[in-house]
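After the structure tokens below, expect a handful of questions from me.
Only a single protein chain was left out; the remaining protein chains are all shown in position.
All chains are identified by letter, namely A, B and C, in their written order; residue positions are counted from 1 within each chain.
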Amino acid sequence: MMNDEPIIPSSRIEAFSDGVIAIIITIMVFDLKIQGIPDDKNVWRELAGLLPKILSYAASFVMIAIMWVNHHQLFHQIHRTDRKLLWYNLHLLFWMSLIPFAANFIGANPLLWQASFVYGILFALNALAFSYLRTYTVFTGLLHEAINLEQHYKIRRKNKVAISIYLSAAVLSMVSVYIAFVLFLVVPAMYFIPEKIIHKQS
Amino acid sequence: MMNDEPIIPSSRIEAFSDGVIAIIITIMVFDLKIQGIPDDKNVWRELAGLLPKILSYAASFVMIAIMWVNHHQLFHQIHRTDRKLLWYNLHLLFWMSLIPFAANFIGANPLLWQASFVYGILFALNALAFSYLRTYTVFTGLLHEAINLEQHYKIRRKNKVAISIYLSAAVLSMVSVYIAFVLFLVVPAMYFIPEKIIHKQS
Amino acid sequence: MMNDEPIIPSSRIEAFSDGVIAIIITIMVFDLKIQGIPDDKNVWRELAGLLPKILSYAASFVMIAIMWVNHHQLFHQIHRTDRKLLWYNLHLLFWMSLIPFAANFIGANPLLWQASFVYGILFALNALAFSYLRTYTVFTGLLHEAINLEQHYKIRRKNKVAISIYLSAAVLSMVSVYIAFVLFLVVPAMYFIPEKIIHKQS
Partner (left out) sequence: MMNDEPIIPSSRIEAFSDGVIAIIITIMVFDLKIQGIPDDKNVWRELAGLLPKILSYAASFVMIAIMWVNHHQLFHQIHRTDRKLLWYNLHLLFWMSLIPFAANFIGANPLLWQASFVYGILFALNALAFSYLRTYTVFTGLLHEAINLEQHYKIRRKNKVAISIYLSAAVLSMVSVYIAFVLFLVVPAMYFIPEKIIHKQS
């Protein structure tokens, strides 16, 4: 390992990531719009027509929120950064930034299997990118020494399960989009509570 | 209370929340647009047609600003964070992120009672989510010890009044949207000045 | 002066303001769009048609940038904050957040005097809001003690000149929009270099 590089604090990486994630999670709401001026009779129908978009927004919000919580927790443990970490993080942000596209696609076309397919593949890529980021930080010694690695092995296993579920959802959407919808809910449920950090000496 | 978790500083939660709230409060302005190229004769009429949107923007801006000020003040008192706090905060941000949708709906259809209904319900949910966040932080001992809890009980009572007013506005919009409009103005007026923090020893 | 309030650091106000200003200054670019698919013959004409929008974007960018630099410099001198400062700052951000609307209006309708009128009035309100913010911080003793107030009197005079120029531009746009355009360029030129902070003892 080369040690002649200065230790760049992780604070600016976190601030930039927070900015990008804040934008991603928020501006999806701009697809929620009632076109034209409804009258008293068709307004509930128009609102009901937004329901798939609202559900897609809520589901995507929860998944991005989970990723942010885990990102928060991972970077909280990072002791020093390097150039490659910047790029692993930017790689994750790239796939995250495509979530509004997939959320809009599935929200506008909930029964089209291709929409669930794209949604599943994209989240599998996101989980994979997060997994790369975590593996790099853990195995290059960027974490505080006191952090128990056992914990990270457990998260890695969980992460592999998540990737498998997303890929299965993508494939099974050809059979029925409802199977995909159920699988999309399994991962957030599984991830909802981020793993505890176990300090060696405490 | 479990004490084996590391104390995560509240700064990144605040930074992320600030990012999300900054986006929510700002991009609503993008609904303020004059369609097409008006000529010298109809331009004032076009601008006047924007008035409900501008009023809805201004009212929503003020309400989000109040929430930010209170969020600012609450987090300023927080001594330590935990996972659940992250989720109570994300839960609040979710409901806040829907405000641009409701503001657009009521701005485009000011006389439609359903718009006021949706607007009232959404703000009641926002006030409820803020109340959950506050209650959790106060009763789980996340605040600095020197903070006087008496103050928080007073805010909680005020918060319950706000929720009742928003729900009343939603229901009464069926009678007249103007009653709802007046009630929507009562809460900001009531909340305008955030509660003072009383330190036990000072 | 009441001293029982805790000293809230200015960092979160700055961070939130930076977020809002970053969004305002950036998303105006989204009005720069070539509609439809131009062919080889009409593409330059389409790009030329964007010129008023690009100029309006550039001018608004510079004016917001000047406001940010001055905001930066003012808050750098602030020693302590209070509730009213939050609201003076939010008041400024409200008027700043309307700049994209005015920039879009004048960019799409450069020769309509009403567009220059709205643009001029809005910038006068922005300069006024900034002036209120500055006056409050200076005269409520929120600044570091070492800051020379002489400097702030000079800036206030300059600020009054700016407000007069913007109002004149608004009024004179009824005579000719080109007079207004020239006046809109005078203020940035005048403000370009922020005032130097003079420390009493140095």
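Operating definition for what follows: a residue touches a chain if its C-beta (ideal position, glycine included) is under 8 Å from a C-beta of that chain, and two chains touch if they have at least 3 such contacts.
None of these values were measured; they are calculated from a predicted model.
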**Study point:** Touching residue (missing chain; options A:Leu86, A:Leu167 or A:Val186)
**Key:** A:Leu86
Exercise for review: Using the touch definition up top, pick the residue from C:Ile21, C:Leu143, C:Leu172 or C:Val187 that touches the left-out chain.
Suggested key: C:Ile21
**Study point:** Full-complex contact with the absent chain, from C:Val29, C:Leu111, C:Leu149 or C:Val175
**Key:** C:Val29
Review point. For chain C, which residues touch the unseen chain?
Key: 14-15, 18-19, 21-23, 25-27, 29-30, 32-34, 37-40, 43-44, 47, 58, 61, 65, 68-69, 72-73, 76, 193-194, 196-199, 202
Review point. Given the full complex, what residues of chain A touch the hidden partner chain?
Key: 4-6, 8, 12-13, 15-16, 19-20, 22-24, 27, 30, 83, 86-87, 90, 93-94, 97-98, 100-101, 104-105, 108-109, 112-114, 118
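Going forward, only the chains that are shown with their structure count from here on.
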Point to revise | Chain whose mean Cα position lies farthest from chain A | key: C
Check your understanding: Going by CA means, which chain is nearest the middle of everything shown?
Key -> B
Revision key, fill the gap. Between chain B and chain C, the Cα-mean centres are separated in Å by 26
Study note, to complete from the structure: Distance in whole angstrom between the CA centres of chain A and chain C is 36
Point to revise | Contacts with two or more other chains, residues of chain B listed in rising order | key: 15, 19, 22-23, 27, 30
